[in-house]
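Dropping the structure in here first, questions after.
A single protein chain has been omitted; all remaining protein chains appear in their positions.
Right after this comes chain A.
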Amino acid sequence: MVLGNDASSSSLSNKNLSVLVVDDDPLIRMLHDNYLKHFGLKPLVVENGKEAVDLFQLGTSFDLILMDKEMPIMNGVEATKALRDMGATSMIVGVTSRGSPSEMQAFMEAGLDFCFEKPLTFDMIDFILKELNVNDDDDTNN
């Protein structure tokens, strides 16, 4: 059984992945939420880095976090550092609209696994999910 038309990663294995979207722009939140749903995921969506950190402190953990860089209250760099300092082992993927190499580098150094320029595309999500499934246990998917 395959969900949707274009989910090339196995949608069945994706159902168990927990995902958090962190972005202050409602348009981006809506877009990324829908992208992930298209791949069979049910993301949680928050508006800034502090909300992500608060969730983690409450004991919630995620397999994947999509982290925007520019956000009020606590930005993506600060939030990523904070999460790593607290021992988060989630895959954290930075999503930024500022593409300068030095800025992306600084964001990566905060503890990201990958960093992409906005907006996300199907290929990027496919890549991320494949990486996640590879890092998970060795059960064969499909």
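In this section, a residue touches a chain if its C-beta (ideal position, glycine included) is under 8 Å from a C-beta of that chain, and two chains touch if they have at least 3 such contacts; residues count from 1.
Here, contacts and distances are computed from a predicted model.
Colleague: Select, from "BOS complex subunit TMEM147", "Signal peptidase subunit 3", "Histidine-containing phosphotransfer protein" or "AP-3 complex subunit beta", the UniProt-recorded name of the complex's unshown chain.
Modeller: Answer from the UniProt record of the missing subunit chain: "Histidine-containing phosphotransfer protein".
Colleague: Can you work out which residue in A:Y35, A:F62 or A:F107 touches the chain that's missing from view?
Modeller: Within the whole complex, the residue contacting the unshown chain is A:Y35.
Colleague: Determine and list the chain A residues touching the chain excluded from the picture.
Modeller: Contacting residues on chain A, toward the hidden partner: 4-6, 25-28, 30-31, 34-35, 37-38, 70, 97-98, 118-119, 121-122.
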